[in-house]
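The following block contains the structure, expressed as structure tokens.
Removed from the display is one protein chain of the complex; every other protein chain stays in position.
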Amino acid sequence: MNDSKTEPEELRSIDLNVDAGEQADSSRMESERDLLSRVSSANIACGYHAGNAQVMRRAVEWCAELGVAVGAHPGLPDPQGFGRRELAVTARELEADTIYQIGALHAFATAAGVPLVHVKPHGALYHMASRRRELAEAIVRAAQAVDPKLAIVGPAGSELLNAASEAGLRVIEEGFVDRAYLADGSLAPRSLDGAVHSSEREAIEQALSIVERGTVKALDGGTAAVRAQTLCLHGDTPGAASFAAALNRSLRERGYLIRSPGTR
Amino acid sequence: MNDSKTEPEELRSIDLNVDAGEQADSSRMESERDLLSRVSSANIACGYHAGNAQVMRRAVEWCAELGVAVGAHPGLPDPQGFGRRELAVTARELEADTIYQIGALHAFATAAGVPLVHVKPHGALYHMASRRRELAEAIVRAAQAVDPKLAIVGPAGSELLNAASEAGLRVIEEGFVDRAYLADGSLAPRSLDGAVHSSEREAIEQALSIVERGTVKALDGGTAAVRAQTLCLHGDTPGAASFAAALNRSLRERGYLIRSPGTR
Amino acid sequence: MNDSKTEPEELRSIDLNVDAGEQADSSRMESERDLLSRVSSANIACGYHAGNAQVMRRAVEWCAELGVAVGAHPGLPDPQGFGRRELAVTARELEADTIYQIGALHAFATAAGVPLVHVKPHGALYHMASRRRELAEAIVRAAQAVDPKLAIVGPAGSELLNAASEAGLRVIEEGFVDRAYLADGSLAPRSLDGAVHSSEREAIEQALSIVERGTVKALDGGTAAVRAQTLCLHGDTPGAASFAAALNRSLRERGYLIRSPGTR
Partner (left out) sequence: MNDSKTEPEELRSIDLNVDAGEQADSSRMESERDLLSRVSSANIACGYHAGNAQVMRRAVEWCAELGVAVGAHPGLPDPQGFGRRELAVTARELEADTIYQIGALHAFATAAGVPLVHVKPHGALYHMASRRRELAEAIVRAAQAVDPKLAIVGPAGSELLNAASEAGLRVIEEGFVDRAYLADGSLAPRSLDGAVHSSEREAIEQALSIVERGTVKALDGGTAAVRAQTLCLHGDTPGAASFAAALNRSLRERGYLIRSPGTR
């Protein structure tokens, strides 16, 4: 992906990803289809932190219909905490948990006639796997065991992507549009003023800055390098679908294709 | 399978199957490996009525090591009732539930380098799918969607096997060795005296009668036809492993190979 | 309650009840407080078909603050099906499941300094307990074991209320405002045209007819007797809060107090 600078048309594409299938009940998913129609990749919950078989099938079917790349969004087995709380899993436990979750979603993708494209860990697991090599490797081993063509989504420079690269898996670097960065390239802690961009305009500016320059204005001054082939949108806020539509439009107006690097 | 009478060596093989991976905790599985070493097929719980990722992986690894055919044992989402209580699922719900469960186990089989060979529904679902065509078809569609080479295990003449055959899936007919049959070929209800064979000797005699003659002595008089390529052992009784060893020995003494028809 | 006709002021009160605490995540409950402010009783999910400890506490705290009577809303252990699918529980199993659920909610009520007022079974369990005496008795025994002052909510004439009355528990008869009745007093099956009142106006008219005359216009002609001390509102439809406000206002304009009979 990094040598794409020599291929002009590749320069002009970007992926938008959103979490999907997090509902407890497939009858409560009305708003999700609209959101999915604005993005190019979906990270579908696999029944651990959220979702269930009915919801997963529905989300996969919509992705198939809309041409959205289907990804697994494995999480910690903590539905009460929505996978947001760290749990002291061992690497061996995590490997089995991840095989289970990817395997279940892979089956729905197969049933819908579409490939499973990527794996992006959810919530606390995303952060744990970004920092701790043995957990990163457990996720990578699980993905590789189920399907060696899977891509791994994570922050640029993270242990997760390092482990994936070394194992020969494709990696997709992810940037955030509604969170401020510090000059060292890390996300600003939510406790800092300005850590979350509250206006659509700010978030769209940050998105354009990431895709056009690979940098963002840092919250602590100067600029931060943010290398990303995919941008993460949050689907669980009230204006999510309208923001996704606005960002999608802004990017296309600048000449970007909205598509998953995993499907190139 | 039914025309195997012209192939003498085929006549002399029988499958022994047992449920596996039903523990809540992989540290409580010590006794399971011994039982698995006496059979040729395992039906592994997939996390709905019992089991979880750690337990599933362990059970699959033992099967791989021991040359036991790995099968999925999907159940109803009722862990409290161990999948033994009927639940009013729709065919569409059941299809998704079964894709999820088979998909998860398929991934563990792939990770262990062995094929997923068969699917046998568990508990109340076994009975529901034997009688109700639309549920049988839902399970068959799910199996076919994940892997069209899967075989379906069920009672001879059941809607489950009818649906599987018509869909072009291989079928494996199952007989029971510790349950008495009625003359019409159905299992005697547990409420009847003598419905459960309490002695090892009786159960082994019934097993030999099924494999050698395709009939058993009926509880209500006469004989019942019981066509079976696999015999179901129950693993959760105290003497399960020693009974499995005794049955295994008796069959081999008569010249039978103990092996899964799904792996021929 | 039925001899209240001699007490004029009692004639002029009615309870409005709504299901609460059905979210998977206490951070997704914003809209619930508004709805609770329009009713006099809440049926709080207890973790079986929906809800969890965090959500239950939040719902109970809001009820305490708003003066809404707290009730337990026990369901079948089927979160995937939201408790809407019949499950073949035995009376003995149901009794334990109901003790568990009422006990957990009772503790939150105690912690919040308010009484637990009533028990209303949820979904498929409501219907099963209305028709099947042994299940009705199991729920009544469970309620009585935890707190003999609990009232039981159900349809007038149901096995559930019969069992409760005979056991000496108070009963609260429930009517539905957005569902049409047949002349025999039963709810019209959803498959019939007109079974669900789609307009606010129709639903409010039915509510007023129930409280003022104890009858409604039957879908199959004539009138149906509907005896009710509480009216059930559905909280999971888009306009739920605004409808609750409109109904609340209409009843108060006619001089009715909106309050739980369980707290008189």
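Per-chain residue numbering starts at 1, and chain names A, B and C are given in the order in which the chains are listed.
Quick note on the criterion: a residue touches a chain if its C-beta (ideal position, glycine included) is under 8 Å from a C-beta of that chain, and two chains touch if they have at least 3 such contacts.
Please read these numbers as outputs of a predicted model, since none were measured by experiment.
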Hey, which of C:Gly103, C:Gly157 or C:Gly214 is the one touching the hidden chain? C:Gly103
Of the residues listed, C:Ala145, C:Leu182, C:Ala225 or C:Ala245, which one is in contact with the missing chain? C:Ala145
Among A:Arg28, A:Arg85, A:Lys149 or A:Arg213, which residue is in contact with the omitted chain in the full complex? A:Arg85
Contact with the hidden chain only, please: which chain A residues? 77-78, 80-81, 85-89, 93, 97, 124
By the contact definition given up top, give the residues of chain C that touch the hidden chain. 47, 52-54, 56-57, 93, 96-97, 99-108, 110-111, 142, 145-146
Absent-chain interface residues of chain B come out as 24-25, 28, 50, 52-54, 79-80, 82
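Rule of thumb we're sticking to: only the chains that are shown with their structure count from here on.
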So what's the Cα centroid distance for chain B and chain C, whole Å? 44
Enumerate the residues of chain A that touch no fewer than two other chains. 52-54
